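One protein chain omitted, others in place.
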Amino acid sequence: MMAKLTHTDEAGRARMVDVSAKRPTRRRAVARGRVRMNAKAFRQLSENRLAKGDALAVARLAGIQAAKRTAEWVPLCHSVPLDHLEVTIDLDDRERAAEVTAQASARWTTGVEMEALVAVSAACLALYDMAKAVDRGITIGEVQLLSKSGGRTGRWTRGPVRRRGD
Amino acid sequence: MMAKLTHTDEAGRARMVDVSAKRPTRRRAVARGRVRMNAKAFRQLSENRLAKGDALAVARLAGIQAAKRTAEWVPLCHSVPLDHLEVTIDLDDRERAAEVTAQASARWTTGVEMEALVAVSAACLALYDMAKAVDRGITIGEVQLLSKSGGRTGRWTRGPVRRRGD
Amino acid sequence: MMAKLTHTDEAGRARMVDVSAKRPTRRRAVARGRVRMNAKAFRQLSENRLAKGDALAVARLAGIQAAKRTAEWVPLCHSVPLDHLEVTIDLDDRERAAEVTAQASARWTTGVEMEALVAVSAACLALYDMAKAVDRGITIGEVQLLSKSGGRTGRWTRGPVRRRGD
Amino acid sequence: MMAKLTHTDEAGRARMVDVSAKRPTRRRAVARGRVRMNAKAFRQLSENRLAKGDALAVARLAGIQAAKRTAEWVPLCHSVPLDHLEVTIDLDDRERAAEVTAQASARWTTGVEMEALVAVSAACLALYDMAKAVDRGITIGEVQLLSKSGGRTGRWTRGPVRRRGD
Amino acid sequence: MMAKLTHTDEAGRARMVDVSAKRPTRRRAVARGRVRMNAKAFRQLSENRLAKGDALAVARLAGIQAAKRTAEWVPLCHSVPLDHLEVTIDLDDRERAAEVTAQASARWTTGVEMEALVAVSAACLALYDMAKAVDRGITIGEVQLLSKSGGRTGRWTRGPVRRRGD
Partner (left out) sequence: MMAKLTHTDEAGRARMVDVSAKRPTRRRAVARGRVRMNAKAFRQLSENRLAKGDALAVARLAGIQAAKRTAEWVPLCHSVPLDHLEVTIDLDDRERAAEVTAQASARWTTGVEMEALVAVSAACLALYDMAKAVDRGITIGEVQLLSKSGGRTGRWTRGPVRRRGD
């Protein structure tokens, strides 16, 4: 007798969405995040004097490389061959923050939101790693989707940014 | 004639810190992050009704698995074989946030802060992925180190948490 | 003089099949395997009391994640971006076995049999790992293809299952 | 108010065992599995005439390479740098089976059972892949630990092999 | 005030080319490299007596497997699912060199030159590894593209090979 136990269904469910009925469309997504640090770390970052090297160069590459492997970091994501992935980093003097923006695009059956978010997260972690010897209190925050387009749900754009409590 | 160009030195520098003179000590690190979502997504998460499956189970595993491969995400990190990595997720009803905490430990020449932070980031990204069909406006924030111990710089603990603007 | 040695041809040959003349079709495959264990381990698995955690949740994810990287496990497999991959686990009280079934699908030039089999194998290995502290004598067996469709050879279904000696 | 929901504890638990109190010892493990096929496939394998190439060479390498990355396939495994990993394959004419044996060793805080089992599984999958064009009904079975030594629980050897129903 | 620092633009730039406007065409590339060694190492290689095993078999597989993951080795490469990848190795008695040739093909928006070159490089490194116990002075050289076709720039073939200084 084969018995499917209750907890099999209730707990630990996990499924990749079946996209076999979907047709590829052009997908785009833009995501953003911020790495806030103390004055000393921010100054060294701005002047490209961090001891481990050129933090912006390293972070940008970290973002690009991680995005290509999104399906390895996010368990239920489909593998998506990207047409384009770009990471830009702006330095916000007033808030002492590096603002990381990633744009992803692909012609595929699934969206590329996670690819953009993975790129942002990896770039932020790399910045953290480059600056952590100077400031252990660095915070990564406001990692969020700014916009996406393509697919069944079409275009979505984030409303005016709420800053409080990120 | 061999000419080392200026930009070789100024731009694109990147180095793994040389730890060959360091001795292994017991290292620990605790990091935390928060995933904030709208009421509908939070309720489905809390009641384990998200369509893609058991979000907490998936996120926990995503964190553990990513942490073991920290050196692949973060370009200048050393490979560190972890003794322990644990991810816990608490649900904060008032803020409609999942709070992800990761503890890492190893007996090694380098610290495990990045391992804890990578675990948090990957778990947060997995939660995002599980809930994004319900709320596209989810925000990952306040990803930061809570404490670390071991190594040359010894114990460090974060001061009272600042919440504003993460 | 260029000399192609005999052993070059005879030994160590290995080639990816050239699929450049094939057109993508809808591919499906279903595979299955069984993890047999002693009464104590099976009871703890059934009651979700194994010390390392929720074994069915972990095994399911292990299967999904490994399947996406089939081309890394199996040297001569082509990379196939999956449309769908699902792992279900049934508990067979009489045989004290967890029965792992994986379904894979893709629209691609090559089949997805190996993806389904890799998912089953990885899920079985994860179950083994979760339960091995209770029973070192666990056996993984009867890993086989149940059916496949699509491609030049079309539909194939396994005949009535032979159970003896797997 | 922070509320830890019930299902957080009950479902989806997963933890890497904390080995930070353990001392490294010499660990060894031997695992085995069998790939059974029809007469035609077995003959081509035996005579090294399978179209995709030298199946034994490919399978051996697949096993070695997968074992080094055990922590990527098995979610809760620790990363273990192996001292040695060897895969041997014997051909059993009577049962038309390739018998894959893997031996792993390391001086480490955790055992290497999973490394040996992953090597066996990957080698079996590679054999399957090499021969599947000739026989779709191939079965991988009897994947099990033969012996292990080292660590707190010391030496363990499998009793006389039960063959029925693997 | 948001300030984009000068060094952000000048240093550390890195971008994946945006191929979203390109259409897939059939791409092919052939690359070659040579591994030169001393007489003793070359003789053992030719007679398949190197202690670590069948060097040609291992090198061929190393090339195939690395090529499938080109986007992980080469930071700004797009992921390309290959239709075909073949590695052949010829032994040149006069120059005591193994000549590694890789052919790659795909129907894709980007070329497969890097896939062919990665296959050659990985196969050469594997040969080096197999023979290094016999000759530490082995040299890998003349790694270059022989031809490519497909895409906007069409067919390209290398002119007569210059051998001096590779």
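Just so it is clear, A, B, C, D and E label the chains in written order, and each chain counts residues from 1 on its own.
Everything below uses one rule, namely that a residue touches a chain if its C-beta (ideal position, glycine included) is under 8 Å from a C-beta of that chain, and two chains touch if they have at least 3 such contacts.
Since the structure is predicted, the reported quantities are computational estimates derived from the model, not experimental observations.
Here the missing chain is touched by one residue of D:A14, D:V35 or D:I89, and it is D:I89. For subunit B, the list of residues touching the undisplayed chain reads 1-5, 7-8, 11-20, 71-72, 75-76, 78-81, 109.
Mapped onto subunit A, contacts with the missing chain fall at residues 54, 57-58, 61, 65.
Mapped onto subunit D, the interface with the missing chain covers residues 26, 46, 48, 54, 56-58, 60-61, 64-65, 68-69, 79, 81-86, 89-94, 99, 105-107.
Just so we're on the same page, only the chains that are shown with their structure count from here on.
Note: centroid distance subunit A to subunit C, computed from Cα atoms, is 31 Å.
A straight line joining the Cα centres of subunit A and subunit B is 13 Å long.
In subunit B, the residues that reach two or more other chains under the touch definition are 10-12, 48, 54, 57-58, 61, 65.
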